[in-house]
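Apart from one protein chain that is not included, each protein chain of the complex appears where it belongs.
Presenting chain A:
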Amino acid sequence: MTVRNRILVLLSAVVVLAAVAVASVLRASARAERRDRTQAGGPNVTPGTVTLTQPGRMVFRNMAWGPHRDELVAAPATSPSGPRTASGLKCLRFYAASGTGVCLQAVHGPVSDTYRAALLDASLHVRARYDVPGIPSRARVSPSGRFAAWTAFVGGDSYAGTNFSTRTAIADTRTGALTPSLETYRIVKDGRTYHAADVNFWGVTFASDDRTFYATLATQGTTYLIRGDLRSRTVTTLHTNVECPSLSPDGTRIAFKKRVAGLPKDAPWHLYVLNLRTLRETPLAEPRSVDDQAVWRDDHTLVYALPGDYGADLYELPADGTGKPRRISTAAVSPAYVR
């Protein structure tokens, strides 16, 4: 083949390939319009005022298609599938307590997306912003509203991108001081100070004393429940195979997801509750794998998200191993109960 013919072959192939490429991009961008239209039979969403101080409300991220997709909305805590009031503020992950909210958002830059954590006051005004180094995963606020914590996935930089790690940060909303990574805390594992390059933390949950917190620490292929101390900047391992802990309002139990042998690699977790005094585990009556940091609705009931038709749905379940899961809301994630 002459050089001219080769160039012709390449050019015609490039034209075909470019057409396929452009078509795929156009098809994907057409989805945007579809998702901005209100879904038939979906929840009723109207714009309005949302605050973090109206008792009896549940505030969460609305995932229903329509103009208010991904916005924080409020619904009655007793009937979360009822009408939603949309705030206009978009969050990927959210949590709130005592009038303080934390909202993990995407910031669309010119060449790539970045993420940030916005600390919100009771009327959802942003009081402080912090950079988040990766894809937001978990968010929590301490019961008093003083501390906020969040976890992000940080993607690997190896060729095939298979190394992932997590970064967990804690902010003091009163002073503005930020601990960008819990990895700077001293780790006490089995009674001794522990160092490792592969340490990852995720899923902080705060106690009501504004000093103690719990979280998951992973190293050498094992996950641990740790108790952390914000003043001495130390974490101590308590128990193994605990992920995404969530402390009950009375401070006596931890709800968590436990990796159970024999389940598929993508969905290996069952919900459990750990009694912190006896360290006894109680399996909960949810047969499906749950990948969420559960929220305690009260001292006896847990709420968590499972994949649904529009991203995620919320379910509730008794915390003592009895009962059956009940779907309380569709197209919803990241709930916080205003008490």
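Here is the rule we go by: contacts are C-beta pairs under 8 Å (C-beta built on N, C-alpha and C of every residue); 3 or more make two chains touch, one makes a residue touch a chain; residues count from 1.
Rule of thumb we're sticking to: contacts and distances are computed from a predicted model.
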| said: Considering only the chain that is not displayed, what protein name does its UniProt record carry among "PTS system sorbose-specific iic component", "NADH-quinone oxidoreductase subunit F", "Cell division protein FtsX" or "MFS transporter"? | reply: "MFS transporter"
| request: May I ask which residue of A:T114, A:T240 or A:T322 touches the chain that does not appear here? | output: A:T114
| task | Kindly state which of the options A:A32, A:A177 or A:A261 is in contact with the chain not pictured. | result | A:A32
| field | Footprint left on chain A by the chain that the document does not show | value | 1, 6, 9-10, 13-14, 17-18, 20-21, 24-25, 27-29, 31-32, 35, 92, 108, 111-114, 131-135, 137, 153-167, 169, 180-181, 183, 194-198, 200, 202, 218, 220-221, 264-266, 291, 307, 312
